[in-house]
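Just dropping this structure here.
All protein chains but one are shown at their positions in the complex.
By letter and in written order, the chains are A, B and C; residue numbering begins at 1 in each of them.
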Amino acid sequence: MGEKKQAGEYVWFIPDCYYPEVTSPGHYVSHEAICVLNTGPEDAQIKLTLYFEDREPQDNFKAVCPARRTRHIRLDQIKDDNGNGIPKGVPYAVMIESSCPIIVQYSRLDTTQAEIGLATTMAYPMR
Amino acid sequence: MGEKKQAGEYVWFIPDCYYPEVTSPGHYVSHEAICVLNTGPEDAQIKLTLYFEDREPQDNFKAVCPARRTRHIRLDQIKDDNGNGIPKGVPYAVMIESSCPIIVQYSRLDTTQAEIGLATTMAYPMR
Amino acid sequence: MGEKKQAGEYVWFIPDCYYPEVTSPGHYVSHEAICVLNTGPEDAQIKLTLYFEDREPQDNFKAVCPARRTRHIRLDQIKDDNGNGIPKGVPYAVMIESSCPIIVQYSRLDTTQAEIGLATTMAYPMR
Partner (left out) sequence: MGEKKQAGEYVWFIPDCYYPEVTSPGHYVSHEAICVLNTGPEDAQIKLTLYFEDREPQDNFKAVCPARRTRHIRLDQIKDDNGNGIPKGVPYAVMIESSCPIIVQYSRLDTTQAEIGLATTMAYPMR
């Protein structure tokens, strides 16, 4: 990248998150991923804030995306500072805040029924 | 968020909406959702205007997304001021207008045939 | 909308179009749709230019989206000025040009195999 401005933004949003409660037998488990790309020279310190329909936001999920790396944050595996995972079967939304510019994409693989449902979108950046 | 500018926009658009007429047996029913994130300190008063191919727009669907909450508006469940739902099996589009900045994502789960079709995209903001 | 600036852009792009050659038995046929929303007071005269991998662009597909209407242009049904349809089984891309600002979303439903593949994204606007 050299002299170019660093790619991406500091804050991103994903309004439609959902961690399915059910997984059918097969190769995949139902999961969501927040996929981060950090093309810059510094590690990105990332904080996730979860927003719900009926309770206060939770802001104690953290991740790191090293310099010039990608990090596919699996939302079925991440734990907060107290060891708690993402609640299942509940609509939620996520704000991603990073210490340096990153690019963020959201994907969901749903195997609740026998077949796959696959969906992806770029997250929405704050500019 | 504190001193930061509030995230999002006041008006969003979703050109491709469709409420399938058929649902197969299984865990899920066919549905669409307009997923709203309000990171700000005020409740968002939301108005949906539906556009059709062959008739006048309908603008009497309303919803609220409270401060610092998400709201996943299920289009198979919302009713207008007269108690009418979204028409099924008809192509339509939606304009979302909010009293404060929000972020909007659209998702569709189609179980018309036995398997799942899952699709998502950020809505298009007016800037 | 009244005094507000009209929503949308005049030119949009969809790089990944593909009209599948095969449809399995079931409720749906494989199809793509370019979904247009026109919130303004004038009818939108729309021209589609198709780009291919191995031949000159084709720019003789037209459509109209009336004022304050949506139009879900089915790419398996549209005909050019000579009565020809979109070629099947060939990668292509589309530029959409409109006489007034519109918002454009692209969706594909693939029933080549028994199950549904459903995908959607906002088109990319020229600003």
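Everything that follows uses one rule, which is that a contact is a pair of C-beta atoms (placed from the backbone, for glycine too) under 8 Å apart; a residue touches a chain by one contact, two chains touch by 3 or more.
None of these values were measured; they are calculated from a predicted model.
Residues of chain A in touch with the missing chain: 5, 7-8, 26-28, 33, 35-37, 39, 68-72, 103-107, 109, 111, 114-122. In the full complex, the hidden chain is touched by chain C at residues 11, 13-16, 18, 22, 51-54, 56-57, 91-93, 95, 106, 108, 110, 112-124, 126.
Simple rule for what comes next: only the chains that are shown with their structure count from here on.
A rotation of 90 degrees, rounded to the nearest 5, superposes the Cα atoms of chain A on chain B. Distance between chain centres (mean CA atoms), chain A to chain B: 22 Å. Each of residues 115, 119, 121 in chain A touches at least two other chains.
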